[in-house]
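I have a structure here, written as structure tokens, and I will follow up with some questions on it.
One protein chain is absent from this view; the other protein chains keep their places.
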Amino acid sequence: MKFTLRIWRQKTPRGEGQFTNYEIDGISDDTSFLEMIDILNERLEKEGKEPVAFDSDCREGICGACGLYINGTPHGPLPATTTCQLFMRHFEDGQTITVEPWRAAAFPVVKDLIVDRSAFDRIIQAGGYIAAPTGVAHDANSLPVAREVADLAFDAAACIGCGACVAACKNSSAALFVGAKLTHLAVLPQGMPNRHNRVLRMVRQMDAEGFGHCSNEGECEVACPKVIKQENISRMNREYFRAKLMTFFGGWTD
Amino acid sequence: MEKKGYLYTIFPLSTVGRKLTMALTGLLLVGFLVMHLAGNLLMFLGDETYNAYSHFLIKHPLIIIAEIGLILLFLFHIVDAVILRITERESRPKDYDTKKSLGKRSLSSYTMIYSGVIILGFLIFHIVTMKFGPYYQAQNSEIEMRDLYRLVVEWFSKPWYAIIYIVSMFFLGLHLIHAFQSSLRTLGISHRKYLHFLTAVSYLLAIVLAIGFAALPIYFWLFYN
Partner (left out) sequence: MKLDAHIPDGPIEDKWQRHKFEMKLVSPNNKRRFDIIVVGTGLAGASAAASLAELGYNVKVFCLQDSPRRAHSIAAQGGINAAKNYKNDGDSPRRLFYDTVKGGDYRSREANVFRLAEVSVNIIDQAVAQGVPFNREYGGLLDNRSFGGAQVSRTFYARGQTGQQLLLGAYQAMCRQIYLGTVTCYAHHEMLDLVMVNGEAKGIVTRNLRTGELETYAGHAVVLCTGGYANAFYLSTNGQGSNVTANWRCYKRGAAFANPCYTQIHPTCIPVSGDHQSKLTLMSESLRNDGRIWVPKKKGDERSPRDIPEEERDYYLERQYPAFGNLVPRDVASRASKKMCDAGYGVGASKRAVYLDFAEALERLGERNVTEKYGNLFEMYERITDDDPYKIPMRIYPAPHYTMGGLWVDYNLMSNIPGLFVLGEANFSDHGANRLGASALMQGLADGYFIIPYTIGNYLADRLSEKLSPTASEYVQSKQGVAERIAKLLSIGGSRTSQDFHRELGNILWTHCGMARNRTGLEEALDKIPALREEFWKNLKVAGTGEELNQSLERAGRVADFLELGELMCLDALEREESCGGHFREEYKTETDEAERNDEKFCHVAAWEYLGDSRKPERHVEPLSFENIHLATRNYK
């Protein structure tokens, strides 16, 4: 197959970027999107030009490292698919494909298609955990958890931290990412003790990083390769509301 | 949050807190609209009923509190809307070159600020022309009261005036389609089980309010004379 790639090139974080066109030919349809860029890169390297920088690691849709904005959609046209799991058979021969990095104030471009997503780490650091010191845990089965609850927690915990939700949202909101982590930890009995200060701190950090608010548009849910549901955002709001009330009237501290 | 400019310092709230305020004020405004519509529909019952009703309202001792409340609702809702709009801009300084809808957003959801501004414009126009418009004394009544019925009918018989109303009501409906379901989500009310139901209610409410309000200018402009 043959494609025209229109790729965003930007040398440094503060530098100016622009699109550069590359023609690429002889791609078999079982080549993944990233492998196609690998092929392009090897060619560029041989020509003594700088290869296109992009992030990836596991290449099986679980680490969340990859993430390209392909022809106007995060992770490309297929639902529930990361960029690394997207194969060229889903494109048309001869097509022009525009490739951009995630764009958000909280995700500054590092180089070409790589953005800095450390804001997500800082949100988790602010409160996205259950405090369980090593070595003092009770027997795992001493705390049964209804399967429905465990499933709900799991669905939310499946988030891979790729940032596609932010990329898709008109407000660059991280609400889906934060909502997913909050849901994972808030529905489990283990997560109860930290419940209130967890949401307050995570939301505070989310704002400090410069993510926008959520207008409940729902584009993030469609963009999310793990199909994290929009309901998680509602749960974040609920948790937040409750925590505000509890800290205001109930004597909890954050 | 500091970095988000002046408005933030006078009204500091997290994005989530701000959305909660928007949703609460928005929902209360929806409540006002429902009442206002119900009252306005009394016009179909004739001038006496309507004038009596509005007289009752205007002269009610608590009306001043209600009005202040209403102003506050609008104020909070609008200030928040503007601040959120600023954050929205700041959170993506450089936009995409090629961008597609993924299918979940709606015309209503991404035009909220525009429909909102139109509603605001309408509102000012509406209050200036109605509340602070010409004062007619009601003719056939024992006590002294304002003939609002006449005022409304006179205004609506002017086609340009009626058209401004009808068009504005379209945007009100547009705002409300997303507004109602969105506010419920914001308040934490959403579950796969009844989500479709809430969406349906949202559409229904938007349509009923928009058509309900628009019915008056349409009727008085086209059919009354």
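For reference, chains read A and B in written order, and residue numbers begin at 1 within each chain.
Just so it is clear, contacts are C-beta pairs under 8 Å (C-beta built on N, C-alpha and C of every residue); 3 or more make two chains touch, one makes a residue touch a chain.
The model shown is predicted, which means the values in this text are computed figures rather than measured ones.
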**Study point:** Chains in view touching the one left out
**Key:** A
Practice item. Would you mind spotting which of A:7, A:99, A:185 or A:200 touches the chain that isn't drawn? Key: A:185
Check your understanding: Given the contact definition stated above, which residue among A:105, A:153, A:200 or A:236 touches the chain not shown here?
Key -> A:153
Exercise for review: Sort through A:8, A:69, A:91 or A:120 and give me the one touching the missing partner chain.
Suggested key: A:120
Practice item. Since one chain isn't shown, list which residues of chain A touch it in the complete complex. Key: 11-12, 27-28, 30-32, 34-36, 38-39, 41-42, 44-46, 48-51, 53, 55-65, 81, 85, 87, 89, 110-111, 114, 116-118, 120-121, 124-135, 137-141, 143-147, 150, 153-154, 157-158, 160-161, 184-185, 188, 190-191
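In this section, only the chains that are shown with their structure count from here on.
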Review point. Where the centres are mean C-alpha positions, what is the separation of chain A from chain B, in Å?
Key: 36
Check your understanding: Given the complex with chain A, which residues does chain B contribute to the contact?
Key -> 1, 3, 14-20, 84, 87-88, 90-105, 109-110, 112, 178, 181-182, 185-192, 195
**Study point:** Complex contacts: residues of chain A adjacent to chain B
**Key:** 8, 19, 69, 71-73, 98, 100, 103-106, 168, 170-173, 203-204, 206-208, 210-219, 221-223, 229-231, 233-241, 244
